[in-house]
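As you look at this complex, bear in mind that one protein chain is not there, while each of the others sits in place.
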Amino acid sequence: MPAAPADDALRSYSFLGPSGTFTEVALGQVEEARGQIWKPVSNVGEALGDVLEGRSTAAVIAIENSVDGGVSVAQDALATMPGLRIVGEVLVPVNFVLVARPGTRLEDVSVVNAHPVAYGQCHLWLDAKLPSHGHIPASSNVAAAASLLDGTSTADAAVAPPGIVNHYDLDVLAENIGDNPNAVTRFVVVSRSREIPARTGADKTSLIVELPNDESGSLLGMLEQFSTRGVNLSLIESRPIGDALGRYRFVIDALGHIEDERMADALLGLRRFSPNVIFLGSYPSADRTAVDYHSRYNDEVFIEARDWLRGLLSAEPLDD
Amino acid sequence: MPAAPADDALRSYSFLGPSGTFTEVALGQVEEARGQIWKPVSNVGEALGDVLEGRSTAAVIAIENSVDGGVSVAQDALATMPGLRIVGEVLVPVNFVLVARPGTRLEDVSVVNAHPVAYGQCHLWLDAKLPSHGHIPASSNVAAAASLLDGTSTADAAVAPPGIVNHYDLDVLAENIGDNPNAVTRFVVVSRSREIPARTGADKTSLIVELPNDESGSLLGMLEQFSTRGVNLSLIESRPIGDALGRYRFVIDALGHIEDERMADALLGLRRFSPNVIFLGSYPSADRTAVDYHSRYNDEVFIEARDWLRGLLSAEPLDD
Amino acid sequence: MPAAPADDALRSYSFLGPSGTFTEVALGQVEEARGQIWKPVSNVGEALGDVLEGRSTAAVIAIENSVDGGVSVAQDALATMPGLRIVGEVLVPVNFVLVARPGTRLEDVSVVNAHPVAYGQCHLWLDAKLPSHGHIPASSNVAAAASLLDGTSTADAAVAPPGIVNHYDLDVLAENIGDNPNAVTRFVVVSRSREIPARTGADKTSLIVELPNDESGSLLGMLEQFSTRGVNLSLIESRPIGDALGRYRFVIDALGHIEDERMADALLGLRRFSPNVIFLGSYPSADRTAVDYHSRYNDEVFIEARDWLRGLLSAEPLDD
Partner (left out) sequence: MPAAPADDALRSYSFLGPSGTFTEVALGQVEEARGQIWKPVSNVGEALGDVLEGRSTAAVIAIENSVDGGVSVAQDALATMPGLRIVGEVLVPVNFVLVARPGTRLEDVSVVNAHPVAYGQCHLWLDAKLPSHGHIPASSNVAAAASLLDGTSTADAAVAPPGIVNHYDLDVLAENIGDNPNAVTRFVVVSRSREIPARTGADKTSLIVELPNDESGSLLGMLEQFSTRGVNLSLIESRPIGDALGRYRFVIDALGHIEDERMADALLGLRRFSPNVIFLGSYPSADRTAVDYHSRYNDEVFIEARDWLRGLLSAEPLDD
């Protein structure tokens, strides 16, 4: 592990740039990153590489979108780059504008530049207003807009974050073009620290779990490891392991902290059940909502059961 | 706890008498009872009371019959008399003869005296050969026969163990009248010792478990505590708790020893799940058959998982 | 099937006699038996034989007691005598008195005559008041009392139903000696009719189900046939099949009627799952409490799903 930076040294945070991206907005909500170095990078792999190799203290990456689902590249990177830990999460509301070179009218637009995820989230609006449009994918929401001006794109308009006009000389042809007004993207803060953030009562534990084989029964068996300990899941996504069709790992967010007895016991069960469990971290949930669970799964219940078992094994005489 | 008897003092074993019962046969198979005091008693409660109050070292009681099922009185006594432990089990093949006062012919028999369990095991034969017979229940198989001679019974014949004619002057009207030639009764050795017999790899663990409520789902939940740890059951019987129709406790024999990791973990799960779990003991199974279970539930798997979890919690740096 | 009796012929009902038994009390609650022939018999097998062979229209037999559990003889008879159907149930509160020959005092009692089930229900009281008593089992609660007077018993007292003093000249030494003041026995009315009583919304369906093999998982699989259709159970008891230790059939009362879609579907699932399912009948529950179940399992939901599937299979064009 690289040496911790001296107290007066600035810490570096990698994020998907350039300036103006939603990831930058997410980074702005990370308290410990205030006043530190923000390092724009060009993709998730580079951001996580910065962390793994000690160039950055942490990275902020998009992991899940309420409309488009899990961000596969991020999920797969966390599954295959050992040594990373999630230490926090941030939610960013997502909305979009359609921008164009000054003077362009909506009816002039035939080709739209957009990052594929953003395109997916504005799909209904675009189909309704521009039924015969073509789509050119961009590498980021900001790049989509910027390409209108730098001559690298033949598109007539771009889907972009609302703040884009602070950075580029573009006209807004339409606002709020996202198909879902409640769309939100979840970002996670990834570091290499082994320290687990303290338990708050409103925590999440992120895991990646492989199934022991490809029977449907094994997914049931995996889910029972949670349900039998009263642990609920806020996220479960399948990702192919990649060696053959039908082989999956599951990306899971479970409600609770590794120091909760019920979660620790579920982790033990998963570790025994699965050929590969990756613990990505326990951290405070962004919504700060206390985890709701049945009192049957209180810490005290687990502790009392262990005491009971220990008493049985110690062959102590009964009190009578 | 009463003081252990001095090494040279004889130990006392209570059993359902009188001489000639199947329970006496079972006691004969209990190695440590050889050459010790065998104390005949008149019912299960008395036998267990002897143990609880220190009058006997152990008691041998019938607990399950392959034809008639669990012996309710014994199961209920173990559920309600705290402080008892099963330390061993014995299997005794069961067969019966029909006996009568000398000179009686089968066609003369209209009323049959028989212990209810024995009666249940000879039911088909009796219905076929003596279709209009009446039944008087007896307190033991030997008492059924003895009552023919001591004037306490109006019965014409009795169902009894084959060896009965060694003790009483009775004629055998028919042999092998049991409905199932493979019938066997299981007896358990009950003591007050807190010492758990050593693990042999061919062990049983006896439990009594109450369900948290009367929903059918709670039985499923209880069974999952075993199945999710690869523990199989050789016995599961419901017994009413007694306070209302539809409220049950379950008498369970699970394959394995409390010192097996998978069994210990199942016990923890049960303790957390159930409002009342009674651990009756772990002891070598009578058939000495090694418990068969999936390697996924080996001790090493449990130990490795604990080590893994401990490593996560200790915030140790990765080896890299 | 025997011809139905002519309308003006009396019907016959078999019950465990003699007069004064709880079974007679139960029969008194069977409306259609009023003014008909009540035929006392000496055991359950005889009562059911009367029905099977057409000597009686129906029989009333005890099937379950809130303290002592399922009545094994009755459960096993229903499991092994094909052609019987339960068409109704009756609940009878159970309480007991201790009776003796006139002039006997409680402190004179050393031996108690009692039917084993009654004995089990008064066990705590007897142990407390008569700690050194002996027990002689009787063939019925009434016979226990009668034997005190007819010279066939050496007992000093008997456990009997409260109404016994209307039939026999006996003193009551103690009243309300049952250990549970809420004890109740459930009786069923058994006939040979193939007609299923009409659905009332407050029904029970009685079944006997064998498991496909002796794995603990197969009990889970059987229970899922109910839970996955929202059917709750009011009774589940294991009974040995009788051919070997560890092989069980299950006696089940499920809440609902075979004409309820969810119950019919559960029966289909059970039939496919189990090597042997015995349908003992659907009938109004004694407590007339409407069955409570999630609206997800309404009849309409099942019917709608079938219509949907039929539409898919019929290859009809969409309405558009």
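Structure notes:
To keep things simple, chains are lettered A, B and C as they appear, and every chain counts its residues starting from 1.
Assume a residue touches a chain if its C-beta (ideal position, glycine included) is under 8 Å from a C-beta of that chain, and two chains touch if they have at least 3 such contacts.
Everything numeric in this text was worked out from a predicted model, so none of it was measured.
Put simply, the missing chain touches A, C once the whole complex is considered. Contact with the chain not shown here comes from a single listed residue; of A:Leu149, A:Leu233, A:Ile278 or A:Leu309, that residue is A:Leu233. Considering the full assembly, A:His123 is the residue among A:His123, A:Arg194 or A:Arg306 that touches the omitted chain. Where chain A meets the missing chain, the touching residues are 42-43, 45-46, 64-70, 72-73, 76, 91, 115-116, 120, 123, 127, 134-139, 152-154, 179-180, 182-184, 186, 215-217, 219-220, 223-224, 226-227, 231-240, 242-246, 248. Residue-level contact of chain C with the missing chain is found at 1, 82-83, 194-196, 212, 221, 224-225, 228, 258-259, 264, 267-269, 271-273, 279, 296-297, 301-302, 304-306, 308-309, 312-313, 315-318, 320.
Heads up, the rule we're going with is that only the chains that are shown with their structure count from here on.
Centre-to-centre spacing of chain B and chain C amounts to 25 Å, using the average Cα coordinate of each chain.
Centre-to-centre spacing of chain A and chain B amounts to 56 Å, using the average Cα coordinate of each chain. Distance between chain A and chain C, defined via averaged C-alpha coordinates, is recorded as 58 Å. Of all residues in chain A, none touches two or more other chains.
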